[in-house]
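Below are the structure tokens for one structure; questions will follow.
A protein chain is absent from this complex, but the other protein chains hold their places.
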Amino acid sequence: MSRVTRRQFLQYSGAALASVALGDALGPWASAQEGPVTVGAVYPLTGALARIGAAIRNAVELAVDIVNNPYPDLNLPLARTAGLPRLGGRRLRVVWGDTRGDPATGRAEAERLIEQERVVALIGSYQSAVTATASLAAEAKGVPFLNPESSSPRLTERGFKWFFRTGPHDITFTRIMFDMVEDLRRRGHRISRVAILAEDSEFGATAAGVAKGFAQSRGYTVAAMELYTSPPSSLTAELLRIRAANPDFVIGANYLVDAILITRTLKEMRWFPQGFMVHAGFTTVPDYLNAVGRDGYYFLARAPWALGIARRKPLVARVNELYRRKHGADMDEVAARAFTGMLTLADAINRAGSTAPAAIQKALRETNLPGAQLIMPWQGIQFDDKGQNRYATGVMVQILDGEYKVVWPFEVAEAELVWPAPPWDRR
Amino acid sequence: MELVWQAAVSGVVLGLVYALVALGLSLIWGVMDVVNLAHAEYLMLAMYATYWLWALGKVDPTLAVPVVVPVFFGLGWLTYQLLVRRIVRAPLAAQIFATFGLLFILRYGAFAAFGPNVYGVWRPGEGTVAVLGVPVATSKVLAAAVSLAAFGLLAGFLRYTKTGKALQAAAQNRDVALALGIPVDRMYALSWGIGIASVALAGVFLIPFYQVSPTIGDAFLLLAFASVVLGGFGRVDGALVGGLSIGLLENLLGTLVSPTFKFLFVFVAFVAMLLIRPEGLLGETGR
Partner (left out) sequence: MSRTRLAVGLSLAALVSVPAWVQDSFFLNAMIHVFLLGAAAQAWNLVGGYAGQISFGHAAFFGIGAYSAGWLLSRGGVTPWVGLWVGAAVAAGVSLLVGYPTFSLRRHFFALATLALAEIARISFLNWEAVGAAIGLYLPLQYRNRVAYLMWDSKPPYYWTALAVFVLATAVVWVVDRHRAGRYLRAVEQDEDAAEMLGIPTRRYKLYAMGLSAALTAVCGGVYALYVLYIDPYNVMASRISLLVVVIALIGGRGTVWGPVLGAFFIVLLNEYTRAWLGGRGAGTDFILFGLLVVLLSLYQPRGLVGLLARPLRQPQVAVAGAGGEGEEPARTAPEDEVVLRVRGVQKSFGGVRAVRGVDLEVRRGEILGLVGPNGAGKSTLFDCLTGFARPDGGEASLGGARILGLPPHRVAWAGLGRTFQAIRVFPDLSVWDNVLCGAEHSREGLWDATLREAPEPVRRRGEALLRSFGLWEHRHRPAGQLSYGQQKLLSLAMAVLRQPQVVLLDEPAAGVNPVLVEEIGRQIRALNAAGLTFVVIEHNMEFVMRTCHRVAFMAEGRVVTVGRPEEVQSDPRVLELYYGR
């Protein structure tokens, strides 16, 4: 029995005792003698991405807490009630599987959770390659798999029946990047050349390929495309070549480690394109700014979520406050996606009114959550026939004055987009 | 042309850093014919040490030298006494596997102690220095300068001090040195101390512009070997020439041909050198 299960067991017993007491008060509706509904979560809890895994874990646990306990003033699915109402108030419980960031391990963990822990659904796994294999296990065993944050477009092109993705993928992300550039062109900026700098694993390579495709189809010249192995000891050669190609803007797909090196090298070279926009949440993780300070200003990033949304959506601030109180830091976009994914899954289980996988699958297909009930800047959640949330999209954020501000779409922006970025000697 | 020049200058600066990393490896290899597969793990540990001094004690990395370097000198000495001493005369396989096991212990010890996360040091207001007309980050220039100084110091030590000459004697012919009354065992321990201390020095000056995580040893180990083999081991200047060659190869070919393959070029050169001239550019045949 893993430590996690033991802790959950204690939690459950405590909750059971409380529910018994509550049950006496609430009568026949609180049949809390039944066990909790168990969902499996497969994420990289150790390994190079452990940080991300930890953030996701916090977010998922927060979502579970909101489902299980009454939060009457939060307009989130299942917040007002305690437990899953259509299942007699049964509580939700998550058991964790550590993928170690490795596809084979991810699959093994998914299988373990399905068979040993008898989870009714799975959520995971951040990295696209791991999600691919873990969801394969779920597909084979007929268990719903919800993916909040993997970005490879392929995942919803496999014709899977049990796979659902709430978050946006690379094509969506790249589209918003180029849409923003289109807007800038309409404002009179001359932008025609793009360079791409990506790390060479599945994440970076896919993003780079999609970016290249978009660039070509929309009539931009791909001035340079450089792939490197993360973590790099030096990116001088790559950046020198990119600079020599004279791009107007650069699209990057990089990890945190690489980003810091990129920033420093750009400063050393005393060069910066009109705009440098990145795939990936690295720029929205505090570590980045801690490491590079002011040098990180003006970087742009696509974000499925940013704290700045709170300005127009108080719900976001409320949830962030809850998160902050528990974990001492603001939510980031990975946490936000995982949080939303967990709630979506819980909502579907509730609507199914049953723990039978097929019922949950059907409920997921019928999901129609309105945007007002989400902390994401989406119109809502509704899955198309490939399992992709058709309203998944993102915003563009820029690092300004030490913070990440939403700068695009202009309608929801909280700060003015700075384009072109000022050269180094004028910062 | 400017591109080439910039690439070349960056290559030289980078190469000097590689050279310092390789120095200890070359010294130990030359003195007692032991190839330390765990060499880059000491680099990683020194970087962690410097990082924690900065993060917890607010000690600027440059000032960490008087603390980190002597400690790692002791670590090298200790490694020799506890482990290496027993394998100096052992068959090749035992030597390879002993340092291989050491690599595992150090690397995964770091994993367990520090977690898998990446850490870096940030100093505000980091500027650049113009080196032959090319702007280079100050911390990199400092690292390169320290590297040159270290090489000079070591060369001077070996050539002009009594201990240094004793060390060379022990390296060239163990039995004769013993017969002459040179404490060969202590010379070996000394070379390990110096070797690990120098790679720790490299680590202190690397951390300002290069992040540390438990697995960075992978990349640096091969680069260190390549430096030693290209330059020729057994000679202090071999590591210098080798490191510079690697840095230049990586940067020049990487910039001019293709960055994706920059390490490919380095490794191909490495293998080619092994096959064609294993004693390296500066080495003597018959070693």
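For this structure, a couple of remarks:
Labels A and B are assigned to the chains in the order they are written; within every chain, residues are numbered from 1.
Please note the rule applied: a contact is a pair of C-beta atoms (placed from the backbone, for glycine too) under 8 Å apart; a residue touches a chain by one contact, two chains touch by 3 or more.
Everything numeric here is computed off the predicted structure, so don't read it as measured data.
Contacts of the undrawn chain with the visible chains, over the full complex, involve A, B. Where subunit B meets the omitted chain, the residues involved are 33, 35, 83, 86-87, 90, 92-98, 100-109, 111-112, 115-116, 214, 218, 222, 225-226, 229, 260-261, 263-264, 267-268, 270-271, 274-275, 278.
Looking at subunit A, the residues touching the absent chain are 2-4, 45-47, 50, 96, 98, 100, 102-105, 107-108, 111-112, 114-116, 129, 132-133, 136, 140, 154, 158, 200-202, 204-206, 209, 227, 229.
Methods note: only the chains that are shown with their structure count from here on.
Averaging C-alpha coordinates per chain places the centre of subunit A 40 Å away from that of subunit B.
Residues of subunit B touching subunit A in their complex: 3, 6-7, 10, 14, 115-118, 120, 122, 124, 126, 128, 135-137, 140, 209-211, 213, 215-216, 219-220, 223, 250-251, 254-255, 259-260, 262-263.
Of all residues in subunit A, only 46-48, 50-51, 200, 226-229, 231, 233-238, 240-241, 244, 256-257, 260-261, 264, 267-270, 290-294 touch subunit B in the complex they form.
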